[in-house]
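With one protein chain held back, the other chains of the complex are shown just where they sit.
Moving on, here comes chain A:
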């Protein structure tokens, strides 16, 4: 994959994927919480591995995350990541007001399981719309959860891309509360594998120039 062949229109396409995907996920989230959830305009960036961690507050910042592999026509990795406090609030809402604690090493099974299920539903709706939009056959793997340093988690999504490049194309969509716009609730990261880009662009009728 040659990043130089990527034209502004290709970045627009990826941004639209983020828009549609995360839009559906935001709808699913607001149904689950029974309150309005807003999302920011997705950003699509070609960035170094270091910078990806910076997007979620630095490599050492502790976050709650759900990770899944996308299998099918255009494989890749997907992360749903949110600050611990936001994850606790989200799960508290979902589990009927029960206090949820995600920090420390005695995190309850139900909290982790609920987090995984939230990630599952949200990434499922993201992926379904991504798949519908591109007519590509895409399926999620069983999601896995981890509460740990952002850098350690994100590097897990970089192995495929790291064999071809020191940079990754990241499609990032941030969620916010509709009342408190500047408070970011979470991030969706979509990291297509290097060879998936040409397939995505081809599927949408704008192939990369060879």
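Just so we're on the same page, a contact is a pair of C-beta atoms (placed from the backbone, for glycine too) under 8 Å apart; a residue touches a chain by one contact, two chains touch by 3 or more; residues count from 1.
Quick note on the criterion: contacts and distances are computed from a predicted model.
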Given that one chain of this complex has been left out, which of "NADH-quinone oxidoreductase subunit NuoE", "ABC-type dipeptide transporter", "3-oxoacyl-ACP synthase" or "Probable chemoreceptor glutamine deamidase CheD" is its protein name according to UniProt? "Probable chemoreceptor glutamine deamidase CheD"
Touch as defined at the start, partner being the missing chain; which of A:12, A:60 or A:132 qualifies? A:60
Looking at A:20, A:33, A:149 or A:203, which makes contact with the chain not pictured? A:149
Please pick, from A:19, A:108, A:139 or A:162, the residue that touches the omitted chain in the full complex. A:162
Tell me which stretches of chain A touch the chain missing from the display. 49-50, 53, 58-60, 62, 67, 69, 104-105, 141-142, 144-156, 158-160, 162-166, 194
